[in-house]
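Left out: one protein chain. Kept in place: all the others.
This part shows chain A:
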Amino acid sequence: MERRVVITGMGIWSCLGTTLNDVSNALYTGKSGIVFSRARKDAGFRSALCASVERPDLKPFVSRNLRQFMPEEAQYAYMATRAALEHARLDQDYIDHHEVGIIYGNDSVAESTMRSLDNFREYKDTSACGSGAIFQSMNSTVTMNLACLFRLKGINLTSSAACASGSQSVGLAYLLIRDGLQDCIVCGGAQEANLYGVAAFDGIQSFSTREDAPEKASRPFDADRDGLVPGGGAATLIVESYEHALKRGAPILAEIVSWGFSGNGDHISTPNVEGPVRSLELCLQHGGVTPQQIGYVNAHATSTRIGDAREAQAIARVFGDYRVPVTSTKSQTGHEMWMAGASELIYSILMMKNGFIAGNINFERPDENTACLYILPETREIGFDMFLSNSFGFGGTNSTLIVRNL
């Protein structure tokens, strides 16, 4: 028997804020988290634009020897997860006596890997890498750190699926809980925000160069978009079975209705329309949901010319004549990459809970490919009870989640 799967807690560490209230206000007011980074320009970046993400201080919470194992994104993830567990009223005593798992999205650890290997090369001695290097340098660093710090004894798995990593983590957790294999899983996505993590990305000319107006640079679906802006941080959701949540008296925020996924089987960086269409259609089909039931689409759209165009075509093909409101919160946050699928669920749930849709800031006019969508350029107080969230990544990995209000 398939079980219902609900979300009972959320925590976030993003350029829009580090509390749910601050993030909700930032979404409503159309705040941009994008800045010009002198350090990136001086380092040789083509585009010095990025999201401004505050670095957390873990000293009050985690001892020195354990912090040695934590790269930047694991620190973000720790803070987001602390907040999410508290939000879900899951304390350590409960976790110690029940099987709670973790599936978290992460797909690189560039800076700490680079620094440890720099030391190795300089001193020609592997000890120079330091005690934490091996644990910091693996993609699974977030799940290995959090599972030990919070003593999680259920599934322990990293989702590395490029910019769909966060979304895939929630989708996988949904399946395991729906099918009765787990009761409760910590899910999310984390993204390092340092310049080394995206230097190679800048090198392939994917980033906006609108450096004279950083807040205007991320403009998904707009005719004058010229590339994405890299962001980062972490977002955590506590996902559990409806019965489990009821039994422990947890606050139930929303229900995961279904997950759809697909692969393009095509170009490594250029998306197509057919792959995303299958992801959206499967998600609707799995959930028994009609397009007309969806009150809002949180698009993957990153502000790249081809990516946004292909996603617009995919959404339009699936939704047909129904003009579903669409925005991309990346207009405010930049592209949070491995974190994005999880953070955008949180952004959308905050909107759903507070009765508004955050405007797709900087959307001034569509081009011939994006005119097919009903894009809201400004925040509107529109209530909705079910939304669809897209996340697509390099290599043609697509993930779609449908979530409804409870």
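We take it that a contact is a pair of C-beta atoms (placed from the backbone, for glycine too) under 8 Å apart; a residue touches a chain by one contact, two chains touch by 3 or more; residues count from 1.
To be clear about the criterion, contacts and distances are computed from a predicted model.
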{"item": "Chain not present in the shown complex, as UniProt names it (candidates \"Acyl carrier protein\", \"Putative tricarboxylic transport membrane protein\", \"succinate dehydrogenase\" or \"Branched-chain amino acid ABC transporter permease\")", "value": "\"Acyl carrier protein\""}
{"item": "Touching residue (missing chain; options A:G130, A:P291, A:P377 or A:G395)", "value": "A:G130"}
{"item": "Full-complex contact with the absent chain, from A:Q68, A:S160 or A:N354", "value": "A:Q68"}
{"item": "Contacts of chain A with the absent chain, listed as residue ranges", "value": "59, 63-65, 68, 119, 123, 125, 127-132"}
